[in-house]
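Take a look at the following structure, please.
The complex appears here minus one protein chain, its other protein chains still in place.
We just call them A, B and C in the order they show up, numbering each chain from 1.
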Amino acid sequence: MTDFICDYNTGCHPAILRELERTNMEPVRGYGNDRFCASAAEKIKKAFSCPDGQVEFLVGGTQTNQLVISSMLTQTDGVVSAATGHVNAHESGAIEITGHKVISLPQHNGKLCAKEVREYFELFYGDENHEHMVYPGMVYISFPTEYGTLYSLKELEDQKAVCTDFNVPLFIDGARLGYGLMSDRCDVKPEDISRIADVFYVGGTKVGALCGEAVVFTHGNRPARFTGLKKQRGALLAKGRLLGIQFDVLFTDNLYFEIAKNAIDRAMDVKKTLSDRGYEFLLDSPTNQQFVILEDGFYKKLSQKVGIEFWEKTDENHTAVRFATSWATTEKDVRELERILDCQEI
Amino acid sequence: MTDFICDYNTGCHPAILRELERTNMEPVRGYGNDRFCASAAEKIKKAFSCPDGQVEFLVGGTQTNQLVISSMLTQTDGVVSAATGHVNAHESGAIEITGHKVISLPQHNGKLCAKEVREYFELFYGDENHEHMVYPGMVYISFPTEYGTLYSLKELEDQKAVCTDFNVPLFIDGARLGYGLMSDRCDVKPEDISRIADVFYVGGTKVGALCGEAVVFTHGNRPARFTGLKKQRGALLAKGRLLGIQFDVLFTDNLYFEIAKNAIDRAMDVKKTLSDRGYEFLLDSPTNQQFVILEDGFYKKLSQKVGIEFWEKTDENHTAVRFATSWATTEKDVRELERILDCQEI
Amino acid sequence: MTDFICDYNTGCHPAILRELERTNMEPVRGYGNDRFCASAAEKIKKAFSCPDGQVEFLVGGTQTNQLVISSMLTQTDGVVSAATGHVNAHESGAIEITGHKVISLPQHNGKLCAKEVREYFELFYGDENHEHMVYPGMVYISFPTEYGTLYSLKELEDQKAVCTDFNVPLFIDGARLGYGLMSDRCDVKPEDISRIADVFYVGGTKVGALCGEAVVFTHGNRPARFTGLKKQRGALLAKGRLLGIQFDVLFTDNLYFEIAKNAIDRAMDVKKTLSDRGYEFLLDSPTNQQFVILEDGFYKKLSQKVGIEFWEKTDENHTAVRFATSWATTEKDVRELERILDCQEI
Partner (left out) sequence: MTDFICDYNTGCHPAILRELERTNMEPVRGYGNDRFCASAAEKIKKAFSCPDGQVEFLVGGTQTNQLVISSMLTQTDGVVSAATGHVNAHESGAIEITGHKVISLPQHNGKLCAKEVREYFELFYGDENHEHMVYPGMVYISFPTEYGTLYSLKELEDQKAVCTDFNVPLFIDGARLGYGLMSDRCDVKPEDISRIADVFYVGGTKVGALCGEAVVFTHGNRPARFTGLKKQRGALLAKGRLLGIQFDVLFTDNLYFEIAKNAIDRAMDVKKTLSDRGYEFLLDSPTNQQFVILEDGFYKKLSQKVGIEFWEKTDENHTAVRFATSWATTEKDVRELERILDCQEI
């Protein structure tokens, strides 16, 4: 079945498997103390122009969000997120289980508005006492967002300005970072990410790896005893090489960005395919996730032929569904989608 | 350098890489809802004669211990472990961070004594009130233990009897389960493990996988909403196939047990090599970890030539070190160790 | 200074002090195992027509909310609250620190709307999978609310129906329960509270006690090992008598309700006083908290003469402030307020 159900439905980029095989029997130290992790870290720091960065490899996105947020917040603080932010909506309470509130502010196409964030912070530093409320101790944004949208460079700078003014870190969840940076509509460069974020991560799982996210603390601000913190959360891989090798491959010869570009190209193909045929979109996404509104009967039939994901009901008879492309999506996949849409079958 | 430093120093069994490659571009559902996980689960249930078992795949050992223990204990309970148990000593507080005490009882060559466990439980059910103490709500044992030792079938049955009498689950940490079951001195069979344990796991990371542990709830006792619990702890892999494929390979044609047997054979070679040359052992281990006591000067020199791990100081001038073999250790590795021990170099 | 700043600004009803003195040297068992707690529990069960109730005494409201919610939710669940609910807004994250999300739904004059609560629950039980979201596992409402408003009996029944349909407990925070039940506009009786709530508490701190809240699990549903749970949260008072004696006095000869009635009468006096003079109210509160909108300059001057609490800014030049009455407020206090409002001083 043609499959646009998510961006983690296939394995990994073949070059990763080749390198896993090539290095397989070389004995190295465990827990990330190996030459692959060291090399990958250097390459990532270079790709993001972040010489003072500290790179840590973790297994998955929720794990990363949980560990980064819980290790950087003080006990009385919460993390500010858009209502639709992954940490607020789709992690089964992974932040709360560490004892911290997710302070949700309104989302605008998946994004936080810097002005609203500023107003929220100002509440806590005015005349009145707010010691019975959870202090906002960090701002979390995803780039791209859960709706595939992007912050402009100006918007990121504005978020950063709030964080700077109130002395809290800005965390950019880059589970799909490559798909954001390679969008035609993106005016943000890798070096902007590392300059603006206090901590961010480069998503591997959704961008060509079997698993893995590379966290970058951008200016020597990695929490103390981070290895212990990883271990304590069950996030320390014994065979750290598995992560190091993958990121080493992805950040060799620009591979990460090139395969991300493929996803964008195919997403634009899908967008055009659907748009040409008159389908309406939930919003205008410039990245690899496209949200289309389908009549329920048609959705039901289409989903027998094409892997697509339920997103939300938009009214009694319509549903927004997600078409996701990835590094692995081919032009042939899109043509097959066209064929299905145009044939009499449905 | 010849390397006996641990059993996770190399990659994975080549058959796993082959299968990852063969299936790489097949799109499947995420989060473990794929045919590989389903197939692997069936094979594991068969290998352990556990038709009612519920199998869950997780990434690493500490993560597994944390999730299993925290999801099975009630809030006022703690888990009983030998003082040297992994959960008590070497997980950076991964159990405590979930809000539960590890109740440590004395270790005897790494093992809990069933009689002492029983006496501890009896305390709580006598005349006096113990509501200000943490109740023992689970028994955790590792098989093999952190010292490479094994419980006899009789000893396991005794532990189980205590658990049955006090109505708490018995959890067997099988991070090195294959290495235990394939020991010549082991009188426990796979079907004994699944009959005796309420929950156990089959370690993959240390027995031929890149990562991964397969948890088995042996009698329909998997905690409710286990997927949510996994997600909440950052333990749910988006590409669950990575775990499913590995265990599917390991449990095809008895591969898991065969490669475990190799580790035991090589460990016995190492043991003989050291024993023949008069070295003393910290204790008599029948599995893949051998603990040898070395004079400190010699230890320092030897560790320049051979990968070995510091274990503990035994007196002012001596150190116990660990030689670990694995599925990947070869006869050539042992011969190289012999050569180094016998040459004038050290 | 005339003081309407809160309902916990004075000590306790004199009858409590007299009873503390009368019983002071009588030795009793600790931790609530005393005759005073037993007697108070019986009286509360009687006052609320709740023969199967289990009564527990705790020290304060946040402690009570934390303990009740954390002990009744399963790990993957959160508690549903109005955005303005005390547990969501003013407890410094006391629920989140126990690992649970507060799921905030829109507030309507401080109240949850049963229809909206139902729709939220339905999300989780439709066709689609929501295992990556926090399940709603309890509904929390305050009676009266943080804005002094009341649910009608019909509204409470509707909330209960949702809870029954989705099999989750309904928790009524009664920090000011007396002030709600004694309002002229209240059509809810004590027996309705215990019939509708699965668990509720009778606030003492704000209704005449020095400290203390009496939790009632209404139908034998007290969590197991509740004493241990109390101890674990630092909520078990060694001298439990302090709580037992206070509630025993408050529930003798209807004292609790009588003194609550005084607060309502004085609140209506204050309301009339302000209303007669043309002040606008933030909303129409029928209980002991009255929220009045004042011009900022006037607010500043008035607060030099009368104890009132900042509530929120309503626009650039106006502030909503709270006037709270209590069991201890006198007619003289209200006359003094009138005098201040009418004099030339401000």
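The rule we apply is simple: a contact is a pair of C-beta atoms (placed from the backbone, for glycine too) under 8 Å apart; a residue touches a chain by one contact, two chains touch by 3 or more.
All values reported here derive from a predicted model rather than from experimental measurement.
A.B. asks: Which one, B:Arg18, B:His132, B:Lys154 or B:Lys189, makes contact with the chain that was left out?
C.D. replies: Of these options, the touching residue for the absent chain is B:His132.
A.B. asks: Could you tell me which of C:Thr205, C:Ser303 or C:Thr319 touches the chain that is not displayed?
C.D. replies: C:Thr205
A.B. asks: Among C:Leu67, C:Leu274 or C:Leu294, choose the residue that contacts the chain missing from this document, as touch is defined above.
C.D. replies: Answering carefully, the residue with contact to the hidden chain is C:Leu67.
A.B. asks: Out of C:Pro136, C:Pro169 or C:Gly228, which residue would touch the omitted chain in the full complex?
C.D. replies: Residue touching the chain left out of view: C:Gly228.
A.B. asks: Touching the absent chain: which residues on chain A qualify?
C.D. replies: Looking at chain A, the ones touching the missing chain are residues 70-71, 74-76, 99, 131-132, 135, 224-225, 227-229, 231-232.
A.B. asks: Touching the missing chain, which residues of chain C?
C.D. replies: Against the left-out chain, chain C lists 1, 3, 5-6, 8-12, 14, 17, 20-21, 23-30, 59-67, 91-94, 97, 205-206, 210-211, 228-229, 231-239, 241-242, 307, 328.
A.B. asks: Given the full complex, what residues of chain B touch the hidden partner chain?
C.D. replies: Answer for chain B: residues 75-76, 78, 89-93, 96-102, 104, 128, 131-134, 310 touch the chain left out.
In this text, only the chains that are shown with their structure count from here on.
A.B. asks: Using mean C-alpha positions as chain centres, tell me how far chain A is from chain C in Å, no decimals.
C.D. replies: 42
A.B. asks: What whole-number Å value describes the gap between the mean CA coordinates of chain A and chain B?
C.D. replies: So the centroids are 33 Å from each other.
A.B. asks: Which integer distance in Å separates the CA centroid of chain B from that of chain C?
C.D. replies: Roughly 51 Å separates the two chain centres.
A.B. asks: What are the residue numbers in chain C that touch two or more other chains?
C.D. replies: 75-76, 99, 131-132
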